[in-house]
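To keep things clear, I will list the structure first and then write my remarks on it.
Excluded from the complex is one protein chain; the other protein chains are retained at their positions.
So, subunit A:
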Amino acid sequence: MGNLIAKRPLGVDPVGHGDLVLAEVDLGRVTSVAPFAGADVARVLKPLVFPAPGVVSSKGDARLVWTGRGQAFLFGAVPEGLGAVAALSDQSDGWAGLSLTGTGAVDVLARLVPLDLRALVPGQCARTTLGHMPLILIAVFGGFEVLVFRSMARSAWHEVEQALRMWGARAQC
């Protein structure tokens, strides 16, 4: 079989207001990691650590993001031997990523996410909702990464873009 071209969930151009930019993020390889009870994952995951609730462990481009009780998403290559100590499942094509960075990111997302986003600092994450969509929210420098199910990518983009435009319009008044 020839090389197939991976289709991105959205394939849209970034939109913004001032220095606030909403863009699609290529998540790369995403793997769900659920350690077996009592298994020693620390040794295999090094230099990453299995994150406490609401925490992101990162080293270079590799990230391990807490996504639920006993579960984290690994962004990047899967270390050798991890499959022996944790249940792994490939999530790469299951999720779509948006990034919202710049002045006002907190105010725009506050219209859609029922959390106090001012309290989130880079290195933290949360499971919550975007409108009614299940959400993995990751705080990054200057803004957020917003991960939703791939099937909801367009709805999520629409919601955030609409909130961004309304916020931008108000800011101009």
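Just so it is clear, a residue touches a chain if its C-beta (ideal position, glycine included) is under 8 Å from a C-beta of that chain, and two chains touch if they have at least 3 such contacts; residues count from 1.
Basically, contacts and distances are computed from a predicted model.
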"Sarcosine oxidase subunit delta", "Energy-coupling factor transporter transmembrane protein EcfT", "ATP-binding cassette domain-containing protein" or "Probable glycine dehydrogenase (decarboxylating) subunit 2" - which is the UniProt name of the missing chain: "Sarcosine oxidase subunit delta"
Hidden-chain contact residue, picked from the options A:16, A:54, A:94 or A:168: A:54
Of A:100, A:126 or A:148, the residue in touch with the unshown chain: A:126
Where the missing chain touches subunit A, by residue: 53-54, 68-69, 71, 114-115, 126-129, 134-135
